[in-house]
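With one protein chain withheld, the remaining protein chains of the complex are depicted in position.
Chain naming follows the written order as A, B and C, and within any one chain the residues start at number 1.
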Amino acid sequence: MTVRVGVIGAGIMGMDHITNLATAISGAEVSFVADLDGARAADAAQQVEACSTTDPSALINSPEVDAVVIASHDSTHAELILACLQASKPVLCEKPLAPTVDECRQIVAADEEIVAATGRSLLSLGFMRRFDPGYQALLRHTGSGDAGTPLMVHCVSRNVASGPNTTTTTAITNSAIHELDIIPWLLGSPIVEVAWHAGRRSASAPEGFQDPALMLLRTADGVLTTLELFLNAQYGYSTRCEVVSERGTASLAEPALLSTNESLRQSTAYPEDWRPRFADAYRIQLQAWIRSLQDKTASPLATARDGLRAAQVAKALITASADSRNAFTGVDYS
Amino acid sequence: MTVRVGVIGAGIMGMDHITNLATAISGAEVSFVADLDGARAADAAQQVEACSTTDPSALINSPEVDAVVIASHDSTHAELILACLQASKPVLCEKPLAPTVDECRQIVAADEEIVAATGRSLLSLGFMRRFDPGYQALLRHTGSGDAGTPLMVHCVSRNVASGPNTTTTTAITNSAIHELDIIPWLLGSPIVEVAWHAGRRSASAPEGFQDPALMLLRTADGVLTTLELFLNAQYGYSTRCEVVSERGTASLAEPALLSTNESLRQSTAYPEDWRPRFADAYRIQLQAWIRSLQDKTASPLATARDGLRAAQVAKALITASADSRNAFTGVDYS
Amino acid sequence: MTVRVGVIGAGIMGMDHITNLATAISGAEVSFVADLDGARAADAAQQVEACSTTDPSALINSPEVDAVVIASHDSTHAELILACLQASKPVLCEKPLAPTVDECRQIVAADEEIVAATGRSLLSLGFMRRFDPGYQALLRHTGSGDAGTPLMVHCVSRNVASGPNTTTTTAITNSAIHELDIIPWLLGSPIVEVAWHAGRRSASAPEGFQDPALMLLRTADGVLTTLELFLNAQYGYSTRCEVVSERGTASLAEPALLSTNESLRQSTAYPEDWRPRFADAYRIQLQAWIRSLQDKTASPLATARDGLRAAQVAKALITASADSRNAFTGVDYS
Partner (left out) sequence: MTVRVGVIGAGIMGMDHITNLATAISGAEVSFVADLDGARAADAAQQVEACSTTDPSALINSPEVDAVVIASHDSTHAELILACLQASKPVLCEKPLAPTVDECRQIVAADEEIVAATGRSLLSLGFMRRFDPGYQALLRHTGSGDAGTPLMVHCVSRNVASGPNTTTTTAITNSAIHELDIIPWLLGSPIVEVAWHAGRRSASAPEGFQDPALMLLRTADGVLTTLELFLNAQYGYSTRCEVVSERGTASLAEPALLSTNESLRQSTAYPEDWRPRFADAYRIQLQAWIRSLQDKTASPLATARDGLRAAQVAKALITASADSRNAFTGVDYS
């Protein structure tokens, strides 16, 4: 049975999902596309022989739609997820679950009500790094215990340039959020306290955005994680993660297809944005989701509760970023 | 429209194709599996809810089969391909096209007769390296002219251990064949003469097999390619290719997911065989083939004629390997 | 004119200096060796045809000694340096200048009195990393401005195992001290505040020693430096330093002589301790010192004041390491 997917949001991320579903995923097709911009929706829909609309609820409630992907603006996530749950449609929402803890709590409540009633969640959250082959290998290596107990983790997350309207706060809720999910997933331990420190501010950072910044995350197991977030790093898109354990360390390798020798340099290329770096992760995640829908098995993606926890840690970091003492701030999971 | 694929041969390579088609390729399903070993065929078929048989012609002629993948023993390729063409079924045959030049010629003739009659070939050849993202990047880099005209190419092809019954001859027709296809594809120039030289023989090489060996390939453009083939290299599976051009060089990067520090070493891992190294290439090639069938466009895979040319170069290398003067041998394309 | 050097301390570090001076440095010879252990002094002296003693003052005041190298226990540095200054002998003292700020201040005062009187300092301090070709290249790259203004620096300092009696405090005064000197040298800006955070404690760390630890150093220019110090990292000796600037980053390359392929791994080796890693730095530093004595030019090595500043930062870190609030501590340069 082919899963007919409706995609809400036909921006960069939504188009990637549409193209993947239509050309690279087994058992799926795109049946409906929604976007506030009707022409953009129609263009996208035409490419994959789907219907289009500017009204997400028309898509969600269409009998031509078996499942929904939400790739619209962060601020719309909560309302759209709740509409999908209301319509009993499986939904994959892009990270973050929602920008605020309150919205996340509301989603978790609705999701858990359905689980209580039907025994199965309808909601999957797109923390795609969990499906990146590199992070998967790091998880296996860490879990194998070959290098002993993890003690520290060093993360670096650099982009060429920050998106429009990025602030210190949205850099946390939209970018750092990846590490806020991946670190507990990797270590099997929740983040219990955080700190935030400014680097020297880059002249390329837009007003209102302290870039780069250093974040410290302490998990319940005592491991200390450092995260350098630098969204205007200019030189390229790069994601690093090194787990320092008692007998050795393991790091994500920087993917590269070619090594070239030119002009007195030996070099490899960085991508300009996240898409080439995490193309496999997005594809594998989508395939896993479609597969779970076909097989009627539990989704292996992140859950609403994972999204809530990341939002709670983000909230603590936002508090820490405004703390002139620069001390650790506890995470409130209540 | 979903393409219903029949797969002939349920060994290692055939199972990879079956799993890909059933779980990772858009627009395809496996409808039939054939294998001389009936139990193996049935097992494979059951996993993907397909029919099974020990008779390839039943599969080829089944109305449930829209297209055929041939992954059976090299010696069966010619007969099975011709049966597919006879049945007017699109077919993807694993490399090599056939072990002998004569068989390849017969296939090319049958293929070209169909093209003459219908305007479209039914035959695609699985030289999957053409779809490897690394080789694709190397092709783009070489074609861009950024580094100037290519002058030499260095290839290294190492396996952990040679398969059963490998000889100096089958190492050429089954392993070196990849470079015999990829070098003309990369340079846009046919191989016109070849030489073959023995390395010091490894104690791990089975009787009748000179391993490692050095092959030299001269293309019509004057470029000299070296190929070290070492199938009992023990340390890991590795494929290298460096294009040396007038102003610089470009090499395939060795893929790795993690870099680890342990026991006084910094290291990355090699796979034990070709499957992890070329998993992407096989998947992308299959998807491109299925896509061309859906869209009724020309297949972007290698052709019968590509397979014939590789077989003709292989024949020259086999001749060279028996030449005590160690001189170059011309390739006979007549 | 050959400079006749007396070396105080014939332990691991002293023997390295003795061997270098006798066999690899232009214009120098070892004329005298002092060690509390008379047999050890005699052994060392015999290898280089020098005199030996258990009394450092006999060495310092000998007419056979033109200049002195101090490589004895940290606790002896202050007294021996003052004796050399008293005897008007040029002296190269191993880092740290002295374990306490008070001793360092006393040395600076004595040194500056001599400079005031004679126009030339007699004291050089062995912060050898300043002469490491890697750090030198990093200094040039940072100074060139090619990558723009530095914003953050990431340092990692890992050893196989901590020495006897290492504590959280001595790990700062003896190991982290290298970065406390090199960061201001690299950035041209003094460290003004510091913080110290525990990692999860390694089971290999001896009692009383929190290992690994993360230190944060803020320089007056606003740059934030992270330093992971992990003296029981087991896997090898490794020193990393990455300068993150506005348009790019530059890191020390990990030196390696060979790359090997074996047992499914591609790898390079780490040394077991600091000597192979910094052998060039020690040799080049010694040569520069000897040269300055021959040419009667100012020593290009670190000064007493550099040593005092590093001790002042170390003192702030020791205070920070005992601070349960984990906040930044200012450095007292008064």
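Throughout what follows, a residue touches a chain if its C-beta (ideal position, glycine included) is under 8 Å from a C-beta of that chain, and two chains touch if they have at least 3 such contacts.
Fair warning: this is a prediction, and the values are worked out from it, not measured in the lab.
> Looking at the whole complex, which of B:Pro150, B:Pro184 or B:Gly307 touches the chain that is not displayed?
Checking each option in B:Pro150, B:Pro184 or B:Gly307, the one touching the absent chain turns out to be B:Pro150.
> Of B:Phe32, B:Tyr135, B:Phe209 or B:Phe230, which residue touches the hidden chain?
Selected residue, touching the omitted chain: B:Phe230.
> Residues of chain C in contact with the chain that isn't shown?
That gives, for chain C, the contact residues 2, 22-26, 28, 133-134, 136-138, 141, 146-147, 247-253, 255-263, 268, 287, 291.
> On chain B, where is the contact patch with the chain that was removed from view?
Interface residues of chain B facing the absent chain: 148-152, 154, 195, 197-204, 212, 214, 216, 221-224, 226, 228, 230, 233-235, 244, 246-249, 325-328.
> Name, in rising order, the residues on chain A that touch the hidden chain in the full complex.
235-236, 238, 254, 256, 261-272
Definition applied: only the chains that are shown with their structure count from here on.
> Between copies chain A and chain C, are the contact residues mostly the same numbers or mostly different, with half as the line?
Same-residue interface.
> Identify the chain whose mean C-alpha position lies nearest to the mean of all protein C-alpha atoms shown.
Answer by centroid distance: A.
> Using CA atoms for the superposition, what rotation angle relates chain B to chain C, in steps of 5 degrees?
Rotation angle, to the nearest 5: 180 degrees.
> What is the distance in Å between the mean C-alpha positions of chain A and chain B?
The separation of the two C-alpha centroids amounts to 37 Å.
> Whole-Å distance, chain B centre to chain C centre, using C-alpha means?
Distance between chain centres: 57 Å.
> Can you give the whole-Å distance between the Cα centres of chain A and chain C?
Centre-to-centre distance between chain A and chain C: 44 Å.
> Provide the list of chain A residues touching at least two other chains, using ranges where the numbers run on.
As it turns out, chain A has residues touching two or more other chains at 247-249.
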